[in-house]
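Just one protein chain is left out here, and the rest sit where they should.
Our next item is chain A:
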Amino acid sequence: MTHFLEVIDLKKHFPGVKANDGVNLTVKSGEVHAILGENGAGKSTLMNMIYGLYQPTSGQILLEGKQVEFSSPRDAIRSGIGMVHQHFMLIPALSVAENIVLGDEPGGIQYNRKEAVRRVQQISDQYKLQVDPTRRVADLSVGLQQRVEILKVLYRRAKLLILDEPTALLTPQETRELFEIVGHLKAEGIPIVFISHKLDEVREIADVVTVMRAGKTVETLPIGDATPQDLANLMVGRDVVLRVQKNPIQLGNKLLELRGIHVRDASRHERIRDLSLTVSEGEILGLAGIDGNGQSELVEAVAGLLPTTAGSIHLAGQDITRVRPFDRTELGIAYVPQDRQRDGLVLDFDLVENIILRDFHKSPYSKSGAINYRAARAYAERLIREFDVRPADADRKAGELSGGNQQKVILAREVSRDPRLLIAVQPTRGLDVGAIEGIHRQLLRLRDNGKGILLVSLELDEILSLSDRIAVIHDGRIVDIVDGDSATREQLGLLMTGVKSTAETRGERV
């Protein structure tokens, strides 16, 4: 195997930050090379240099043995480097083929649609991507959109494919399909750089793994030699607890009771049908299910953001079905929403303002309508310290923080309000091992303090490792509730397709 890509002692210094400080990397032809590291370890900076978005401060990038200097992504693409970003760059209104050929259309002045479709179809067949070139991108699931992005790269004759956190937005099924595709590409001899912070995935898909920490490459090793524990320790730089230890359950009174609720979404479709569920004090109830089966509507109904059309919601015996969201917050419901940038934070506000986002009207943060920024700042700084938000600067705008640190801010705010019930939706999505560990600890600490937790997650491992009981939702109904200690992935996987109540399974949903 030849060295396809070589990176030698690459450095990228921004004012005040050494984003990359001595990175060495060798990617051979036909291998899947994982770059593993926590958020902020410098993975993205490295990739952006390889892709021509940033210019290195010093060091070399060699492509097939020759030194390259890219001044823009266009140069990188021309040299055969293809990158699929975490957030897709597709035009929803256009067809798959149109999206792919955009900027490099077949035909002269007149666009040759047939030829475009034919070429895209051919590449799709060659790499077994199974994408229909004539469909509109807006109609495709996230997993399929990602394949369109991959096709786009292949259409431009990429010789190296960089996948930046490709599974962050995928369902477990879609992830499996992506891995098959990666396998096909590898078989065709295309080296793949796979950026991730998920240990399991890296172990499943990669041949070689390079671990990055604090802007440096720490170690490169064949995947066969690495245990998850080793990798986690290398990433974080200390010994990490991968499996959280749970204390025996101390079940209290019934806290949240949903009695036969029906909920319609914003476009008036009934998404929750006759659903009943109970969360008690001192337990973590995991809600497992395939994305889009009513989880968001259920959670928004409990938070008061969507009205119920029938049934009732009770908190500690009190009927809160008609209580405003504001008052539900006061009654002790905390909520970590799924979309932290859309719902959880005001990105233009600094951390002080975000941390008091729910409590700005209360003493000591305000008094007769005037905000006391001194008290708010002291509180924010304390939370930033306790939850290890980085950078530890209360004046930063929330939008300037990494995803993991944004999540820490939300969690800090919600947990520190001393709630009775915490609703946590995908609380660790997109976070790295160290951060996940911290967040799981917080959830368990709340549980041990007698709070109730409704944990909604698409990650079965997260559900399995934390939940005392697991409710499986399918098509707006609870299919079954199983014991958290004895449940298995297979059992949950089956329930998630709704098998217990109906024989038919639903198709892929976005």
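The definition used in the following text is that a residue touches a chain if its C-beta (ideal position, glycine included) is under 8 Å from a C-beta of that chain, and two chains touch if they have at least 3 such contacts; residues count from 1.
Just so it is clear, contacts and distances are computed from a predicted model.
Asks: The complex has one chain missing from view, so what does its UniProt entry call it, picking from "Lycopene cyclase domain-containing protein", "ABC transporter permease", "Ion-translocating oxidoreductase complex subunit D" or "Electron transfer flavoprotein subunit beta"?
Replies: Per the UniProt record, the undisplayed chain of the complex is "ABC transporter permease".
Asks: Out of A:Ala138, A:Val346 or A:Ala392, which is the one that touches the chain we can't see?
Replies: Missing-chain contact among the listed residues: A:Val346.
Asks: Of A:Val68, A:Leu94 or A:Val218, which sits in contact with the chain we cannot see?
Replies: Result: among the candidates, A:Val68 touches the missing chain.
Asks: Among A:Leu10, A:Val32, A:Leu46 or A:Ile77, choose the residue that contacts the chain missing from this document, as touch is defined above.
Replies: The single option touching the absent chain is A:Ile77.
Asks: Out of A:Arg157, A:His184 or A:Arg385, point to the residue that touches the absent chain in the complete complex.
Replies: A:Arg157
Asks: Counting contacts across the full complex, list the positions on chain A that touch the omitted chain.
Replies: So the residues of chain A touching the unseen chain are 55, 61-64, 66-71, 75, 77-80, 156-157, 159, 303, 305, 324-329, 335, 337, 339, 342-349, 353, 357-358, 360-361, 366, 369-371, 373.
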